[in-house]
Every structure is written in structure tokens, then in C-alpha cells.
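For this view, one protein chain was removed and the others were kept in their places.
Note that the chains take the letters A, B and C in the order they are written out, and that residue 1 is the start of every chain.
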Amino acid sequence: MSSQLATTAKRAGRRFLSSLPALFGVLVFTFLLMRVLPGDPAVFFASGPTAGKEEIELIRKSMGLDKPVPEQLVRYLGDVGTGNLGRSLTTGQPVLSDLRNRLPASLELTFSALLIALFTAIPLGVAAALRQGSAVDHLVRFICALGVCVPTFVSGLLLIYAFYYLLGWAPDPTGRVDIFTSPPPLVTGFLLIDFAVAGDWEGWRAAARQLVLPAFTMALFVVAPLARITRAAMLASLGSDFVRTAKSLGLPRRKIIVTYALRNAILPVLTIAGIVFSTMLGANVLVEKVFSWPGVASYALDALLSSDYAPVQGFVLLMASIFVIVNLTVDVLYGIADPRVSVE
Amino acid sequence: MNAFASPGETPLLAIDDLHVTFSTRRGLVEAVCGVSLQVAAGETLGIVGESGSGKSVTAFAVTRLLDASGRIAAGKVRFKGQDITSASSKQLRSLHGAAISMIFQNPRGALNPIRTVALQIADAVGAHERISASEGRARALDLLKAVLIRDPEKRLDAYPHELSGGMCQRIMIAMAIASRPALLIADEPTTGLDVTTQKTVMDLLARITAERGMAMILITHDLGLAARYCDRVAVMQHGKVVEEAEPRSLFRAPRHDYTKRLVAASPTATSKIADLAPSSLREGASDEAIQEGGANPSGLLRSARNDGEVKPAPGTPLLLEVQSLVKRYDGGVVAVNDVSFAIRQGESLGLVGESGSGKSTISRLVCRLIDASEGEILFDGQPIGQQAARDFHKSPLRKDIQIVFQDPTDSLNPRFNAFDCIAHPLRRLLAMKDGAALSERVRECAARAGLPAELLERFPHQLSGGQKARVGIARAIACRPRLLVLDEPTAALDVSVQAVILQLLDSLRREDGMALLFVSHDLNVVRMMCDRTVVLQNGAIVEQGESLALFRAPQAPYTRQLLDAVLHLDGPGQRDAVVAGS
Amino acid sequence: MTSATFRHTVWILRGNPVTAVAAAGAFILCVLAIIGPSIVPYDPIASDVPNALQPPSAKYWAGTDQLGRDVFSRLVVAARLDLAIAASAVTLSFALGAVIGSLCGYIGGRLDRYVGRFVDVLMAFPLFVLAMAMVAALGNRVENIVIATAIINLPFYIRFARAEVNVRRNAGWVEAARACGDSHLSVVLRFLLPNVLPAMAVQVSLNLGWAILNAAGLSFIGLGVSAPTPEWGIMVAEGARFISTGKWWLVAFPGLALMLTVLCFNLLGDGLRDILDPRMRT
Partner (left out) sequence: MTTARTSLLAAALLASTALPALAQTRAETLRHVTGAAINTLDPNIPGSTREAFGLSLLTYDRLLSFGKKQLDGKWVFDLDKFQPELAESYTISPDGLKITFALRKDAKFHDGTPVTAEDVKWSLDRAVTANVLGKGQLLTGSLTSPDQFKVVDAHTFEVTLPKPDKLALANLAVVYPVIFNSKLAKSKATAEDPWALNWLKENTAGSGAYIIESYKPGETTILRRNPDWNRGSADKPAGFKRIITQTIPEAATRANLVEKGDADIVIDLQATDAADLEKKGKLKVVSTPQYNAITFVSFNNQIPPFDKIEVRKAIAAALPYEDMFKAALFGRGAPLYGATWADGKAPTGAIFPIPQPVKTDLEAAKKFLAAAGMPDGFSTTFSFNVGQAGTAEPMAALLKESLGKIGIKVDIQKLPDAQMSTLINEKKVPFFTEGIVAWLPSMDYFYRNFYIGPIRWNYSSLNDPQITEWAQAARFEPDAAKYAAYGKELNTRHFELMPQIPLWQPSQDAVMQPSVEGYVYQFHRQIDFRDLSRK
């Protein structure tokens, strides 16, 4: 068991090292892509009523844009090495602190959405697999297909219109917590956790209420791939020889489905869930926009449209790092869940 | 031991006119049509038959473990008088494992890959009695001891992938006997295992059933296995039991035509190629192998009868010379270790060994599909080992060395029809253009391989296993190679089909004077097919020599071990001997 | 299609009414894309400001928009552009991905490692943001939207083709082809590629829907096709502005068109998977 953990850790370490070049590639590629953008951030932000050449030059200089691109790149890489991601023109803050403040919001939303999606998708997928070809199966497939075919910004807007505007069930879609609720002392940045730590259940409910609609909007979109893979994996393991063995030995149905079939089927689901998580985190731009969610994605979107380089670069780097970390986590979890992996 | 349940006494299991149907897109297909069998307590019943005969379906119907598409259409299955076909799922659950349990082919797949051995065995015990975790572990240990696993304490926390196939099957047996069932159904329990492992596993099964007074149904395609371990054998064909008897009389004097053919087709230590599918049995036969022979090349029957020596004269020059061949894979695994042998023109050389002996790697090295790490290969005196496998397709010798693969399904491009498969080397290596000449040549090759011309338009998935094997052979001989490498060409085929294919290969060799490199794990087949034999173990040569001499008086202990494990059709009472001897 | 495949397809469709409906839907969409512009009741671009923002009626089946253009006509005409964007983006990434992925899967070694790194880099990007950045950098014209969508899809195709080829590279028929005198390259292009294409076709169908949504998302943040070209994503994005004032038809109908199209392709992809999955064959 301990050797298994050791090999898993070793594997994780190897994976991490091998992902460093990818991170570096992302860094350089983003940098260059941003320089290709035809917009000049200096001009855009020199929006003062008398903005002239001088003001534009000032901003260019403060951003280091007056230097040749290769030099900018070297400086940027040096800065990143020392943990300086630059300063956002849109918010006026250092990108690092902006990202640090906003990342918990994105993570909390994405985690909640993923949880909702998993708790929906796995039972659906299992139900479909258990009754393959039946009406249940077709229904699940249809529901899933329905979920992925509505653009998130449409479903988000419709949910707001229905639950906030018409029904009044949901709180105003204005961020993470009701503006009149005092925020909890900062511990993790995850409001649900911080409120719980502080024992402020009133606040916890307020934060949870804000979370429900955006999380559902996002979950709706990822239920399909998760349910689909659950169904496929479940079908594979239900049709496998070891489930037949379990049946032939007279194991209780519940045990066969949960301990034998599902536990094996969960492995590919885990992999997909990792991928889904990373994609969601990067792709929830539109959800964050629609729900005024103060997350990193909407931050990057605003910056991108105004050619504000530093935040976009910082964001992409952050996302790529999270991608690597999530992959590592999945790897480790996989290594723990599946003893076969460690011998490879 | 009483072979037949005496009338009046309730048998342990009674199958009465069982019909099983499967719903497919062609409508309902009846896989088992009216099978009646009885098993007495403590008795071992063998069910033999080729693929599609319904033997496994019968077993699964008995235990009600059929796929969702399968259904028991009619008939009764009584276990100790209780009708299983109408049992509720609750009753079934108490029956499974506790009264009837099963073991399967592919033991590793039959075990849950992510659960430890101890837990799985404990699950099996816990399915029928309430036990604590520690009790479960203790019971698992006892059972592991009962199935004679070495270091049982260590194996408790092992996962299936850490164990060999033989060990997995022992664990499967441990689970199957965990709740002391009265009947054990073993469905091809040793298929896919090496011969030596097969023997130990079967001996264990025989011993355990005898010790515990359990009845067993042994389902197998291997007549030798049934002969050795069963009290009584039922032969199935097309979903019906065609003959049922005590093994000695069944195999010595088969009465039904199908049984006769089956017995004849099973290679034994003394059988000859011509005996495998004697023409006397072809009349009125309806099975696939014989039907396929429809486009019988005129030479086939003739040459099959003609069993004269085709051994090349002593002075015949060497065609292939393999010198100190080594193949190392990344990670330091040595698949082939210093192997040298030679084949004369027109000679047939057998390469035998168990899985992992490196025989398939050698066949690919010789075919120049992969590069050797060290050593040289001379073909017709020319060194061909140095030319990179990547470029060998340009070599003029490419057409002289051809190969027939193990799995006929796997060896045909699913997107080519039979014609294109056979025409492919002609187009490529002989640069033949589409036209009358090409199609004439393809037809000729097909005919020589015994493939009816009307099948040439079909795609692989529309052909039977034997037909696909023929396409593979036709493709390999299309360019008239001088050396044909046969990599377990019949391993995936039923015995009756194997018989016909072996005859075909033998006659082709005689007619064309091709040299053969025949790779196989089946010693009887190699003995029949090859002039000389090389025995491999762990990538190295253990012994090589004239086939007849080698099999008659093996020098190496390993060869002897292999030969001992070969099963023979004649051998009643073996089972008692095994039990008594242990 | 051979008759056996056809029979198999029919059999699958009978057991899968959903797929049959989806296939019919996809067919209708393609027909609309071709003949749409010639059958619509109004010019989809001509404005008619006095009749702006009319709710659906017998005259305007799906109402009119801000400029008084007939929403229904615009919807029908938009089908062509939307399908074209999705189809060309997917075709592009499919073609590139299949070839690159197959070569990597077959050859392995250094090529595989380098391409693998490149794919890693792409995968590590937040894809939507990458698409946004590319469109912003290249300019929001149709071809750039296609290119951006194709590039963010590329890694999936490369990986898919690579994996599919990898499991087949040691198949008997591949070795047989080499024994028959085919070079590695010819094995990849003439043997492996045709064999992995069907499996990838499933991916294509699923991806078509995704590509349409991606284009719609780009439109929503203002990086889509330029006005006044009718395009569903833009129509939804424009209509979204009117949600709060209860002009539901502006968002509902294009949204529905988008949804049905994506639904069709997704269900079709699911169905195709069943048809092509050999395990489903008995």
C-alpha cells in the first residue's frame, strides 16, 4: 500500500516535471498572442478628454511597451519568475492580487457546479446503463443532449428572468453574496466555507442562494459528458466478466452495482471530471458575465477586450497551472483508486 | 463412482428439454434447442463442442446468468428438484454461489481488478452468511490454502493484476467453493492458460471436487481435457446434445458422425495430417469447416492422402539462417536471447513454446517487420538483417517472405473485401495493375486456399473464422513466397476447422516447395506439420532437432514437462489416478 | 454503404427512434441551408423600421426585430452560415487532427513527443479565452472565427486519432500490409486513417453542435460575425438585450433554432456511435 503511494507520488512528480514545458509554452504563446492583438492598450486607456500623444506615451512607458518585443518577453519572464504578473489597467491593481481575490469566487462556483453535475450525472448515467435501451435510457440521453445544446449565456439569462425577475425566488444576480450581508472573515476565500467557519449560517444561506443559479447554469452544460461517460463506463463494467462473477456468486444486487460495477466505472468518470473542471474554469466567462460573478474569467474577458495584456497573461497562466494541478490530482486519485496504474 | 444417476433417484441437476433464444437483428436465434442432461451429486460431466455449439449458453441458462438479450424459451432446469427457470431473483441469489457456482475462462478478467483478493473472497463468503471483516479475512486465508496457493498470507492483499493467470484461476476457484456449493460449473477454465498451468489447475479442480463431494460440469472445446477429467461426456453441436457417453467409449468408438469428425480432427500424439479430416467423414457433414471446403482445390484431398515424406534432401541449400538473434525492448526486457536456427529450402521448421517464450517476436524478426537488436538473418545467403525494417518494403526479397497471422479476424483490414486483401500484395509487390490478369491471379490464389470465388466480394465481418483464415493464407501465398511464416495460424480456430486448414497448409507446402516456419504452442500440431522443431523458453532455445526424435525422446526437462502436459483422448480413470496420487 | 451496413443502420434506427428523428432533423437543416434563402417570405436584411419589434403574428411568424426585419426569414437564412461555420471549422480540425494524430500514433517517438507537447500547451489554455483572443487578434471575420474554432478543437482530434491509431498499430492487418510491401506512410494513410475515420465521424457530429455554440458565444461577447448578416448567435445575443423588456421572441426563436440544431447533431453523434460501435453488432 505504501509502495503504491510512493509510486503514485513518483508518477505525480514526473508528470509535474513533464508539464513544466507546457506551462512555459503557454506563457510565451500568450505573451506573443497578446502582442499580436491590434489594439494598443495605451491608446485605449488614454481616454481622458484631452488625451494626447504625451499621455499615450506615458502609459506605454509605464507598461514597458516602448521596448522591443523580445526585451519585453525577457522582462516578462523575469517578472513571472519573481511572482510579479504586472498590473491591470482596468482595475488598477496588481494582477496577482486581483487573481488571488477573484480566484476563490471562480473556484467556488466551478466546484459547486461540478458537484451538482456529478450528483446529477452519475445517477442518471447509472440509471441509463442499468436499463440500457429502455425508455429511461433514451430519456437520459435526451436530457443530456438538451443540456449541452443551450448556450450558457442563454440559459443563464433565462434562469435569471424566470427565477429572479418573474418568480422572485432567487436573490438579485449581483455577485457572490447579498450586498447587505456582511462578508465573513477571510479564511479560505470560499464564502461557503468561511461562513461555516465563522458559524454565520444566515450568511451561509445568503451565499448559497447566490450560488445556486450560476452553478446550475454551468452544471447544465457539463451533465451531458459526465452522464455519457458514466453510462458507457457503467455498461462496460456491468458487462464485464467480474460482474458476471459477482452475480454467479450470489452477491447482493446493491453490492454488485455499487462495489463492483460503479466503483470500477467511476475511474473514467474521474478522468473526465478533471478535464471538465479545467474546461469549466476557463469557459465560465459567459456565466460569470451574466451573473456579475466576480471571478477570474470575466476579469480576463474585460481585460482582453481592452487589450489589457497583464491580466490576460496572468489569467491564462493561472488557468494552465490549474489545469496541470487538476491533472496531477486526478492522476494521484487515479493511482490511489486503481492499483493497476502504479505498476505501469 | 457411478457414472449414471440411477433412475428414481433425484439427480442433483436435471436439465429437461432446454431451449434458449437470443434476440438479434435477424430476429430470434435459438442457441440451445432441446438440451436434456442430468448431473448426479459428486459426478463430473463434460460438455464438449466447438464454438457456437451452445455449450456455454447452456451453462449460463442453468445459472440464469444469460445476457439481457437471451431468454429461456422452454424447458426446465431442476436443482435438487427445485425449478431454477422459474426461481425468483431472491431465490436465485441464494442459489448462486451457495448451491451452484461457476468459474470462467479468462480468470484475470473474472476478478474485480481494483479489489484485493481477500476482500473478493470475503465478498463471496459474505454473500451467504453474515461475517465480520476479520472473519472474512480468516476465511479467505483458509480458502487460499485450500486452493494450494503459495504464500497465501502474502496473496491476501494482492490485486488480480499482480498474480499470474493460473493463480487468478485458483482464486476464482476459492471464491466459487467459498459457500460450499454442491455443483461447480467450469466454463473453459483453462483456455488461454499455458499447457503446464492448465494441468495444475485442472488437477486442483479434480481434487477439490473429489474432496468435497461436489459435482462439476466441465465445459470445454478440448476433447483431451474432457477425456481426462470427466466421468461422463456430452457432445454438443448446433444447440443439441448429439451424443452422451462415458469418455473412454465415446472417444474410442464415437457413434455420431459429428463426434467422429471431432475426434478425428483433434490432434493426438500419433495422428497424421491426413487423419485429421478423412474424406470418409465429409459426406453429409454440415459443419462450417467442411462446407468451406466447397471449392476444394483438386490437390487438397489427394495430397492429404499422400503422406509421404517431403523432407528435403540432405544437400538442399539453406534458405534462412538465423544467427545469434537478440531482441531487446526499451526497459531492458529481452524477448529473444541469442537464438540461432536454419531452414532449408522447402523445409518446415516448428517453433514451440509457451506464452512469453519469444516465438512471435522471432516470427516478426524473420519477416523483417521489426528490427533485431543483435544478430544476423541470412536469406538465401544474403544478409537481410541489416536493412532497416522500415525500408524492407522496398527489398526485392519482400515478396519471398510472407506471413500468416494468428488471429484471422485481426489480420484482415476491416475495410478491404476478400478480393482486395488478396490482391493487395500482388498490386504492391508484383506491381500488377487492375485487370483480368490480377483478378485471375486472385481467383487462383483463393481457389488454392480453398476459398470459393463467390466469397471474394465479402468483407471480413461477413466471413467465418475459417474463411478469414483462408483469405489470410491466400494473401500470403499470392506472391509465391519461398518462406512462409505461420504464427499460430490455427490458434483461434475450432479443431475441425483447424484440421482442414492444417491440411491445406501442408498441401500448399508440398505443391510449391515453400519452406515453413511454423510457430505454435500445440506440440501435437507441430509434430505433424514440421520436419524439425525448436523448443523455446523465455526467449532462448532449449532444444532443437528432428521432430519425431525430439518428441519421442525429449532431452531437455522443459520439453519433457511440455510433453507431459499434453492431454490424450484415451485415458479414463486418469481422474481417479490424480486424486489417488495426491 | 453496403447492404449489410444499410440493414444494420435500419435496425439501429428502429431501436433508436431518437436517432432517426435527429437524422431527419439534420437532413432538414441541411436542406434549409441550401434552399433557405429562396423560400423565405421576407428579405432577411431589408429593414422596415416602422414595423420594428412586432410580436409573432400571422404576418411575421416569429415577429420582427429592432430594425423591423422578419425574424423567421433571418432564422432560415442563418442556417446556411451557421452550418457552414461549424462544418468548415470541424472539417479543418478533423482533417488536420486525423493526419497529425495518426502519424503520431503510428510513428511515436520524437514526433509524438513534440506534437504531444504542442497539444499539451493548447489543452492547458482556457479554450474559450483562446478563441476570443485569436478572433480579436485576427479580426472578427467569418474565416477567422472558423480558424479559431478549428484550432481549439484540434488537440481533441489529434488525441483521438492518436489513440485510435495506437490501438490498431499492432493489429495483424497492419503488419500484413507491411509484409505486403507497404511503407509506413502508406500504412498510415491508406490503412489506418480510413479505419479511424468512422470513429472520428462520431466526434465530428458531436463537435458540430459545439462549434455552433462556440460561434454563438463569440457573438455574445461581440466577437462574432458582423451585422447585418443573419447568424443565430448574434440574433440570440441581440435578443438577450430585450429579455428584460419581455420581447421574448427575439431570443426565444434563435435560441430554439440553435438548440434544435445542436440537439440534432448531438443526438445524431450519439446514434452514429451506436451504429459504428462494433460491440453493438451481433
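Going forward, contacts are C-beta pairs under 8 Å (C-beta built on N, C-alpha and C of every residue); 3 or more make two chains touch, one makes a residue touch a chain.
All values derive from a computational prediction rather than experimental measurement.
Put simply, the missing chain touches A, C once the whole complex is considered.
Here the missing chain is touched by one residue of C:Ile34, C:Ala52, C:Ala84 or C:Val167, and it is C:Ala52.
From the options A:Thr8, A:Thr30, A:Thr120 or A:Asn327, the residue with contact to the chain not on display is A:Thr120.
Note that of A:Phe31, A:Phe45 or A:Phe315, the residue touching the chain absent from this view is A:Phe45. One of A:Ala208, A:Ala236 or A:Ala337 touches the chain omitted from the figure, and that residue is A:Ala208. In the full complex, chain C touches the omitted chain through residues 45-47, 49, 52, 66-68, 136, 139-140, 221-223, 226-228, 238, 240-247. Taking the complete complex into account, residues 37-41, 43-56, 58-59, 62, 88-93, 98, 101, 116, 119-120, 123-124, 157, 160-161, 163-165, 168-175, 178-182, 202, 205-206, 208-209, 212, 216, 289-290, 292, 294, 298-299, 302, 304-308 of chain A touch the chain not shown.
Here is the rule we use: only the chains that are shown with their structure count from here on.
Averaged C-alpha coordinates give centres for chain A and chain C that are 24 Å from one another.
One inter-chain figure worth recording: chain A and chain B are separated by 51 Å, centre to centre, where each centre is the mean of the chain's CA atoms.
Contact of a single residue of chain A with at least two other chains is seen at no position. In chain C, no residue touches two or more other chains. If you check the complex, the residues on chain B that touch chain C are 22, 24-25, 69, 364, 367, 369, 390, 393-394, 398-399, 401-403, 405-407, 410-415, 424-425, 428-429, 459, 461-462, 472, 475-476.
Within the complex formed with chain B, the residues of chain A that make contact are 1, 132, 240-242, 244-253, 255, 259-260, 263-264, 267, 337-340, 343.
Those residues of chain C whose C-beta lies close enough to touch chain A in the complex are 15-18, 117-118, 120-121, 123-130, 132-134, 136-137, 139, 209-210, 213, 216-217, 220-222, 233, 236-237, 240, 243-244, 251, 255, 258-263, 266-267, 270.
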